[in-house]
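Of the protein chains in this complex, all but one are displayed in their positions.
By letter and in written order, the chains are A, B, C and D; residue numbering begins at 1 in each of them.
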Amino acid sequence: MSWVGHYNYWVAIFLMMSGFYVVISRGNLIKKLIGLNVFSTSVFLLYISMGKIFGGTAPIINEHSQKFQLFSNPIPHVLILTAIVVGVATTAVGLALTVRINERYGTIEEDEIRAKDDSL
Amino acid sequence: MSHLPILQVIIPLLAAPLCIVFNNRRIAWFVALCATWASFGVSLLIAQQVLQSGALSYDIGGWPAPWGIDYYVDSLNAFVLLIVTGISALALPYANRSVEQEIDPRSQPYFYSLLLVCLAGLLGISITGDAFNMYVFLELSSLSSYALIGMGPRRRALTAAYQYLVMGTIGATFILIGIGLLYSLTGSLNIQDISYQLHANNIIGSGNRTLLTAFAFITVGLSLKLALFPLHLWLPNAYTYAPSVITIFLASTATKVAIYMLLRFCYCVVGSESIFQLTLGQIVLLPSLAAIIVSSVVAIFQYDIKRMLAYSSIAQIGYITLGLSMSNHSGLSAAILHMFNHALMKGLLFMTMGAVSYSVGSVYLTDFRGLGRRMPFTMGAFIVGGLSLMGIPMTAGFVSKWMLVQAAIELGWWDVVILILIGSLLAVIYIWRVVETAYFNPLLELEEEEIGEAPLSLLIPMWLMVIANIYFGINSAIPVEFAQQAATLLLGGM
Amino acid sequence: MESVVDIVLLSFLCITVVAIVYIRKLFCAIMLLGIFSLLSASLFVTMDAVDVAFTEAAVGTGISSILLLSALALTHTREQRPPHQPYIALLVVVVTGAVLIYGTMDLPRFGDPNSPIHRHVAVRYIADSPHEVGPPNIVTSVLASYRGYDTLGETVVIFTAGIALVGLLGFRRRQEFKVRLYQPMDKKTSYAENSTEDGDEFEDNIKLPGANHMVLRIVGKMFIPLILLFALYVQFHGDYGPGGGFQAGVIFASGIILYALIFDVETAMRVITPKGLRLLAVAGVFIYGGVGLVCMFLGGNFLDYNVLSAHPLHGQHLGIFLIELGVGINVFAIMVIMFYTFANRKRGSV
Amino acid sequence: MPTSALIELCILIPACGALFIAVSGRSPNLREGITLSTALGLLCVVAALYLRPDALHLAPIILGEPLPGLQFKLALEPLGMLFAGIASLLWVITSLYTIGYMRGNSESHQTRLYVCFAIALASTMGIALAGNLITMFLFYELLTMSTYPLVAHKQDHDAIAGGRFYLGILISTSVGLLLPAIIWVWQLSGTTNFTPGGILGSQLEPATVTMLLLMFAYGIGKAALMPIHRWLPEAMVAPTPVSALLHAVAVVKAGVFCMVKVVLYIFGVELLSASGSNVILTSIAGFTIVTASIIALRQDNLKRRLAYSTISQLSYITLAVSLLTPQAITGAAFHIASHAFGKITLFFAAGAIYTAAHKTRVSELNGIGRRMPVTMCAFAVASLSMIGLPPAGGFLSKWYIFQGAMVNDNLAVVALFLCSTLLNTSYLLPIVYVAFFKKESHPPHNAHGEAPLTMVIALTATAMLSLILFFWPQIPLHLASMLPGVGQ
Partner (left out) sequence: MDLNIFGNILDILTALFLTAGCFLGISGGIGLYRLPDFFTRQHASGITDSACSFAILFALMLQSGFTMVTIKLFFILIFLIITSTTATHALAKTALFKGQKPLLGREDNH
């Protein structure tokens, strides 16, 4: 378990946890979405760093790639292509809700919204 | 060459864009109706085939299992498919009048399209044999359900949808991490193949730490999705403020599919005989008992009846996970059967709520005063739903409660038996609160006279559910058959 | 040498994330998020994941920044109060982090060639895909053919996000739908709760002040066709190098959005009408689904391109080309729809 | 007309009756006509069933099968026959009485009352004819549900509170204790069918048997054993015909009936006597008899006094069964009949007094005998039956139970009997004495005569029945002799 061997994973985990922290602790709705974005992007980092091979190259078979036999694993790339798009879709829906909340409540701070609801 | 499994998902998936082509409310509803009924027919055919000739398998794109994505239908997910398509087939005719009153006319075609996408997502999850494909369709169904809840009539629907989005996405990302770690251990994404790899190079026995963490994350992610007790905070708001049709649809199906995923990952991937499995049983036992008792007690003090029923859903999910945590044959079949019965009960109860909010406008306890006389059919349906929730004989609820208690006695867990019965007694209290106000409190004179019975298009699906509730109370041969076959399958390991 | 670049980029990432956590001006947070995505895209390049880097740059930075900024334009740019009780959150985060790190103990080392994922399924993709599916870019062949169904799911996810936005926000700002909400006697909720603020007159929506931005118009006129051309290049180059439907769709959409920013959304909406966009989005999904159905009618399984033409390789080639086209159209239409829905909202009232 | 169709008719007639009554809610005459005709129809069917020789050993009829191996089953056996006979007979008389009472007091929501009456009777028939524990539990719950609207009939505050209390206790005991007990029996024996001689086999250790017996004893809340008897006095808020039929015939009798069936057909006499767990049941029943009678002494409200007397009389039956001797079991079966006729007369009399004189308290009854001679005579006859003196049927049942106790020379039970009989006399006879031999303390403002005619007819009919029971006891005795543990 050498230190260098897992540096990538630990950084990915640190990024995940800071994204997670922003989502949990911040009250501002848009800040939460930014946290959510960081959280999912760092998961992609974890996936891709799994697929990397030292001395390998991008999984494209063309004239440049003859001198390599090792290619990095294409499956994580496919999965992450899907996951990025899913992340953007979730952010878009989240932002639409935030805009509607701002119009109906006049604020996007969670505790102000809760205050407005409870005051009814 | 049976294309049934793929047709099951493709019909709603491709009908969804069709809804918004014409941007006309009526056509969108009609397309959605045909799509749901067609997918219900397909799921009936699949169930029939599975009962006769065992599991179906379908390789998408022609590539065999670990390389391509394959659909694998055994008696467990054939049963879940039946539940999801059955409920949607009943919810759609209900939706016509109820959506007209609650959703802005211009966004109704999009509403129906999103509903179909959510249905396709749920079906996709229950039928696929590939882990990442399950994640994609999980994301598909949750994304559309965030938007659907957000379209609710009251402004609090937006905050409820937002809260559900944040917690749902965190749950989904946890599942993604779990699948990633599983992938890094086995190199494949197909569930059966993962299980084979894990057993082949005995990763399971050696107490591999990554496997443990992968499972921890998948279980936490899924319990966020199925609102297991400590992680259920999003559910009451989401179900209360969503449009009535969505509450009916989600309450009966979304949590069931999440439970199916939990069953699939726990039992098929790891296999039941490993010691690992027992610890999972213990982990799930405590929250489900807490769910049964605490959320039933909270449900008693609720002022808004839809919120009360939402809390009672959390309690009922507690029953299902309780059956799951027993990890013996009768406990598991009781859990699977209760998935079906709970879908019937909750679908019926939320349909009555939809009818009341259609004719009265809102579902506070005070609105129910004197409804017994004004809306006899709706309140009659509510009583049958309530009886089924309490577990009175002749109703579907009784059968699953009977099996659950029997399984608990088989294991000699007497404290669990007592808790189950206390749970159903608490259910008696919060159901009877509503019945009492509906029938025995005189209607206030000054309330306007025009509160009439709900329109026929709401009543027919409601009373179909009543008949289903009673029919499956009298002879539940088919669901019990499915549940027991599925339980033997799960315990025998894929 | 390679790992030094790796470590430097990773440390940049950590710095950016810490900045994101503590900054309170939302505008800067979004910019930092853009930087974060770009850094992770460059990291993906060093980890030989070129397709993902392209997508992350185009979709992750491009589109989400545009969406975040347009949403920000409608709400407040300043985060009010610092977090109320960070300690519970910190505890939860630390615990999850610890569990995760505990989990990575048994993970194979970073980049070691004989870890399980390289030996099991990927071997066949790398070895057989050139002569089984055809395109040199293995990622595209896996994306479109082996796991083509995932991409269909993904396209429908994008489609769902688009119609969710139109359902929630709608193309035109309109009077909120008045629900016949009867409040019982003792709950004093007035009707105000459900009605919205003032009427519906059109204030200037998101448009650069002083529309006669001469310099921008000229440069824009010069570059928008090039952007669109580049998008088509990326679309059809997907088989041979990094690229494909998603990235092409996004670039095409960014061309249109640039046009809308420079020449006012109204004119852009006259050029690319919302009705047309909606049909394009539907067409995209139908092309993809249609290819699958055609394969079924021709006797193969769903999305089995071998049956599309006499020679299986040509069939695969045709199939991949068509579905990439479907994906490109769908993503383009949805991205522009998303931009329209945000751009047409009136400036937030408060 | 095959016998099995007859059995099903027993339940179908009241059920369809309820439907027709609900539909014909608008016109009172049609509604009352339907009630009476259904009651008479049911009586004829039950009588026909009794006359059929092959009725008792007929193959059970399966209604439904919720779980493989778990069926809803109807089967006829002697005790069920007796109970069905009594219930249908008294339903005819009670509907007659109810029509008079309702007309007299012009109550509201009458349709709902009649509908729930019919459903209650249907479920009573169901309990009587149940083939296994599950069917019995089903109709037991249905009975609770259908009697709740009757108890909460007046819809004022304390009626609703009474109804809530009534439902609370009955549901919590049935779901809380009876259901697990049934499931445990299902677990132990694999079946819940009522088979003469018991299904639990003999190798159960005494602790489990006692535990199971206690769960059943307290699970059947309707048998009103001591700690869970509170619902019966609370249910007195209901109008008198309701409390007459339900709390003298349908509800409480169903409870005790289930108790007897469980003891005879699930545990079986041999198992209980072997494990000696019946001693506990005897002590509980004895304790209930004594304390209920003492409380009845102090009750000034006539209906509450009758309620507590019902509680003590019910425990007579439970006590008799728990003695397990043949004579005691015959006495128990017989007491079901005699107590039904006696107690219903007392409740009718209380209703008549309330309708005519609007008096509910015992202390106000001075000299009422002169004004309402027929009612008070019927009251006197019924009290004789309760106490167990010769001309009334009650004497025979006490006679048999007393004999049963003497057989295994259970002196404690004998002593208990004596003092309970004394207590009975002390809380019933003073009413009769006061009514006839005391002057009216304060002359009532309206010089009222007898109660309306229909009520008086019903009164006298039930009084005559308890007398007939004494002179021609063949039918109940013949049925009782065929019970397991009695016949061979």
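Everything that follows uses one rule, which is that contacts are C-beta pairs under 8 Å (C-beta built on N, C-alpha and C of every residue); 3 or more make two chains touch, one makes a residue touch a chain.
Bear in mind the structure is a predicted one, so any value in this text is a computation, not a measurement.
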item: Touch partners, limited to displayed chains, of the chain removed from view; value: C
item: Residue of C:14, C:216 or C:279 touching the missing chain in the full complex; value: C:216
item: Absent-chain interface as seen on chain C, which is shown; value: 208-210, 213, 215-216, 219, 222-223, 226
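The rule is simple: only the chains that are shown with their structure count from here on.
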item: B-D or B-C, whichever has more C-beta pairs in contact; value: B-C
item: Distance between chain centroids, defined by C-alpha means - chain C, chain D (Å); value: 74
item: For chain B paired with chain C, centre-to-centre distance based on mean C-alpha positions, whole Å; value: 30
item: Residue numbers of chain B (touch at least two other chains); value: 132, 136, 139, 143, 146-147, 150, 155, 177, 183-184, 189
item: Topology of the chain contact graph, where touching chains are joined (line, ring, star, complete, other); value: other
item: Interchain pairs in contact, sorted by label; value: A-B, A-C, B-C, B-D
item: Residues of chain C defined as touching chain B within the complex; value: 99-100, 102-108, 115-122, 124-125, 145-150, 152-154, 156-157, 159-161, 163-164, 166-168, 170, 174, 176-177, 179-187, 193-194, 275, 278-279, 281-282, 285-286, 289, 292-293, 296, 299-306
item: Chain A residues within the chain B interface of the complex; value: 16, 20, 23, 29, 32, 36, 39-40, 43, 46-47, 50, 75-76, 79, 82-83, 86, 89-90, 93-94, 96-98, 100-101, 104-105, 113, 117
item: Interfacial residue positions of chain D with respect to chain B in the complex; value: 63-68, 70, 72, 134, 137-138, 141-142, 145, 149, 152, 155, 160, 163-164, 167, 171-172, 175-176, 179-180, 183-184, 186-187
